[in-house]
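Missing here: one protein chain of the complex. Every other protein chain is in place.
Naming follows writing order (A, B and C), and every chain is counted from residue 1.
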Amino acid sequence: MPHILLKSAQVNTVKKLASSIADEVQQFVSRHSSVSVERTVLRLYGVDGVDSSGTPLPNAIVDRWCANGEMGGGISRPFIKAMLKSGKDAQQTARLIEEGKIGFDKLGDLSQETVRKKEKSRARQAIARLDSSRKRKAEKIRKIPLPVQPWRYLIVATGNIHEDVIQARSAVYAGSDIIAVIRSTAQSLLDYVPYGFTTEGVGGTYATQANFKIMREALDEASKEHGRYIRQVNYASGLCMAEIAACAAFEDLDILLNDSMYGILFRDINMKRTFIDQYFSRLICARAKILINTGEDNYLTTSDAIEDAHTVTASQLINEAMAKKAKLTDDLLGLGHAFEINPAIENAFLYELAHAQLARELFPKAPLKYMPPTKYKSTDIFFSHCMDTMFNLSSVTTGQGIHLAGILTEALHTPLMQDRFKSLSSINYIFNIARSLGDEIEFKKDGFITKRARQVLDETEKSLEEINDIGLMEAISQGRFANIQRPLDGGRGLDGVFEKGADYSNPVMDLLEKD
Amino acid sequence: MPHILLKSAQVNTVKKLASSIADEVQQFVSRHSSVSVERTVLRLYGVDGVDSSGTPLPNAIVDRWCANGEMGGGISRPFIKAMLKSGKDAQQTARLIEEGKIGFDKLGDLSQETVRKKEKSRARQAIARLDSSRKRKAEKIRKIPLPVQPWRYLIVATGNIHEDVIQARSAVYAGSDIIAVIRSTAQSLLDYVPYGFTTEGVGGTYATQANFKIMREALDEASKEHGRYIRQVNYASGLCMAEIAACAAFEDLDILLNDSMYGILFRDINMKRTFIDQYFSRLICARAKILINTGEDNYLTTSDAIEDAHTVTASQLINEAMAKKAKLTDDLLGLGHAFEINPAIENAFLYELAHAQLARELFPKAPLKYMPPTKYKSTDIFFSHCMDTMFNLSSVTTGQGIHLAGILTEALHTPLMQDRFKSLSSINYIFNIARSLGDEIEFKKDGFITKRARQVLDETEKSLEEINDIGLMEAISQGRFANIQRPLDGGRGLDGVFEKGADYSNPVMDLLEKD
Amino acid sequence: MSKDLIKPYGDTLDDGIVQLSFTLPVENGPKAKKAAEIYVGKLNFEDIHVVHAQKIADNFTCFIVYARAVPTIDYSAVKVKVAKFEHIDFYQINDLIKKKIGRPISLVGATIGSDAHTVGIDAIMNMKGFKQDYGLERYPQIKAYNLGAQVSCETLIKKALEVKADAILVSQTVTQKESHINNFTELIERLAADDLKEKFVLLAGGHKINNELAVKLGYDAGFGPGTVPSQVASFLITSILQKKGK
Partner (left out) sequence: MSKDLIKPYGDTLDDGIVQLSFTLPVENGPKAKKAAEIYVGKLNFEDIHVVHAQKIADNFTCFIVYARAVPTIDYSAVKVKVAKFEHIDFYQINDLIKKKIGRPISLVGATIGSDAHTVGIDAIMNMKGFKQDYGLERYPQIKAYNLGAQVSCETLIKKALEVKADAILVSQTVTQKESHINNFTELIERLAADDLKEKFVLLAGGHKINNELAVKLGYDAGFGPGTVPSQVASFLITSILQKKGK
């Protein structure tokens, strides 16, 4: 790989600044929980399914518990009490609560000791479930190896999980290494995880545990057929980050879109809610070895890729710092960035190389997620195909990790089966003919590319200093990312946030934080 | 530009070897002439038009003169005698000869002195005509500047010169800098230059002086409209190299395809004939400042681009050496090469860069002609478009001169108007976003690219040594270029070759050689 | 052939050449190619060349075809509804509002439904504008309220009434399963139900919107890709004056 030789002192400085910014957020996070964190605890304890009106049981239970008033203690203790009372497993207990046969108001007296013990043992079982998913995946990868990077990431988005399977198989046939099922438009705004397999969605297919399973089975088959392990991706961001992480872990998903700020900025979800949820969801990912993808690429769809390049880098550093607090290791950090410079700019490709290489060197061990051009994609599909071809070249040259396939019809529609094939033809071609280009060229010392990368890092440092001074929440309120301003108490989901009481109990989180 | 640092001693060696190879050919050339060289003399003296049966007058006259037997002396002297006899200009004299009113057998007695004087003055007028074309072009370029390199070269090939003009205008609108009118299939096998404008051709449009004029006028208009001087190209190779050069000069063409070996290898034209004709045609080009394009790219359509890369380099060196003997200066040497490596080869792009850069550094002042992929173009037009995109990148990165546009439908048909537009969109995009890439990267010292370039040069040196030992004509007989064997006395046009007598006279050539 | 009869042009007038690409749910092979050829024949083409056939999944083959289209159409008979207005500039627009209306005009804009795309409506409304053309918020004579994305019809109408808007600007980007049509229509129906439709100039916009579609759906005009704010403002002023009968 060519190098831009970052100053290591400066790298240390920016990493420290990011860590300090994350610290402050973490202090807030540790004092709070949310309804979806609590629902996640239930899911991890084994609650699933829907009630008679179609509401997912975790929601139904948490709603009842909320109605009961005393939220500061968390759902774990009262639910475990109910289990002790019913003498049944979590699922059956949940049913009893839902049917009104057990009420949170009359759980009776149980010794603290007994409850705590039961909580611990349930929590350990929950962790064991995450561990077994991690082991199953490791075993699969031992048998059917991972392909080389950059990994070719293709989306499917028909709205119908069965149709998605057909599309996914086709993509794998053409060379894809990773299949992402895009979610139905605005699922991130739903304060529950839909249940069961689904065949109706706009712009994508609902993320449900059943859908995860259907796709994973298809991909396991495809992995065998094609001799490379095909990873499966879904999206955690939204009002149910941790719940989706749990469902994903249960079904052996490999990657989740999981950004500390995407929901805030692009879905107008309340920032407190988001920070709380992302932390727990990431703890789960870390344990189940689910790689996370962050969403910095999105910034460049609303702000300029040259002018605001440093916001991407700053956000990557913050995402990294927060991820580390949630015990995610470098190999699980699919930090996002994108090839989004206006093609009318002279030497745009040199800027792109500089930005991509900067990310590469700042996070040398992370499997960076690299997003293709989208904003400047033309309805001239032939021209768009050229842009993707250059994106492919930039990716393989700078050694990116997760390569989101650019699609020639990006400016028109979600990809047709043939669009995906055309995209992969270009990717396969470029990755082959330029496989070692990065190893065989150097960027001129103090040339344009090196200077540009340094400039972005300087701007990042400055920006992080400012954010550190005012705090991340204030920075977001001021519109420092993606040119989007979000007030502290605005957006959806704030009503689901609560302060932890002195008696708050979440033994799953405790265990995840400990080991 | 990145560098591969050729050893200058080795560069000297290969240039000397090529020069020595060319010397031997030149010795042969200077002892011979051909019917088409003689027809060219007539054209330069001012003979044009056709006889009643449609045969071009230069052919009709030379045929009569041949029939008369005494060819060793050349056409100049007898024709000048006829002019003196008729007291008319060249054209009228030619008419009289054609009508049988003047016979070559009865030109009467004229003092050597008188004839020689008249020959000289006609020759000087001929040269003046070439000079005035050169000056007109210089003047145009003074007013409407040349665009920057790489120059975007597009072909038109409808068969109908008027339709070609429409296509050419469209290409210029989309960004083309150079328009080449491809010739009708097999025109190179015609032993005459067709006369008048033409509307019927297969695979291209006949090269005629009238067609040249029509296109030049259209391009002059387009140059004005778009503020850049648009060059015009046609093809000299074939049985009429020098005649086409003369016609092209008369109509202010800028570039001619003019290779010392193309006709031999790809058109099965006799090698003696070709060597003789190319020399005179190049003298004319040098005088009229017509840039020549050589055809080494064609080799890679029949032999392998990696295995036989050195044949391209060897041929470029030979073409250069021969061109220098014909007084062509570096700025007129559009030596050919091509992007023709099998895309299934790993790191094919690195090989391409190495080859392109080698050519660049071996001929630093020549406006190299760079040919796009053709052989491995797929009928999958989307894939082919990606290949062209990478070709465009290689070109701008290694600083090529004349950039032949790759067309996505290369494997299907001669370009449609919309194909040309799509091609130029890619070129314009790449040239803009990667304009300075070559200045900002370096090839690793002793890395793959450098080593590959050196290997090709080593193989070239070896090959030139062998060719120098056996002589170029023998080398061609053995199939050293393009894997095509052509015997010394095989192929078309040998019957038009004759040995110069002691009294051979060609005052135009004398003047061209002198100044 | 009269000079208004046209058909596609490859490299010769009326050669009819068209490039097609599509997938058939069949396994690749000579029969699949033949099927593609027959299929394209049914689409009113002749001289059909299936130049490329590529398996892209089990039982799916993608084709690239060149063929000559047979029909001609009379170009002189082609009619298209364009939004009618004179495109004037920032200064002229402000002047005109001052002179002819005598008070700043008021607008609300939003992306409705679950569509989260704001870039389109922002391009028209935000200060900085689009393609070197100032956004509507920058016009001294325009009070522009941009509610952003994911806005319900209810909220939008409420705001429009609250600020006494002269016009409502609606953006839609997601078009899958006709969701834009549904959302545009919902707004119109709600306005109609409350008898508010005539109160506002109604504009629709987005990357797959054109004037014809918008008018069909009941809007006063529709604007697609490449629209600049001053075009929208020009149309608005023309239209508001018309409504006022000036």
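Keep in mind that, in the parts below, contacts are C-beta pairs under 8 Å (C-beta built on N, C-alpha and C of every residue); 3 or more make two chains touch, one makes a residue touch a chain.
Predicted model, so just to flag it, every value in this text is computed and none were measured.
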| item | value |
| --- | --- |
| Partners of the unshown chain among those that are drawn | A, B, C |
| Contact set of chain B toward the excluded chain (per top definition) | 159, 166, 169-170, 173-174, 185-186, 189, 202-203, 266-268, 301-302, 379, 411, 413-414, 416-418, 421 |
| Touching residues on chain A - with respect to the absent chain | 158, 160, 163, 167, 378-382, 411-418 |
| Interface residues of chain C (partner: the chain not displayed) | 6-10, 13, 17-26, 30-31, 33-35, 38-39, 42-45, 49, 60, 69, 71, 73, 75, 78-80, 82, 208, 210-211 |
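The rule is simple: only the chains that are shown with their structure count from here on.
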| item | value |
| --- | --- |
| Mean-CA-position distance for chain C and chain A (Å) | 34 |
| Length of the line joining the C-alpha centres of chain A and chain B, rounded to whole Å | 60 |
| Two or more partner chains touched - positions in chain A | none |
| Multi-partner residues of chain C (each touching 2 or more other chains) | 21, 54 |
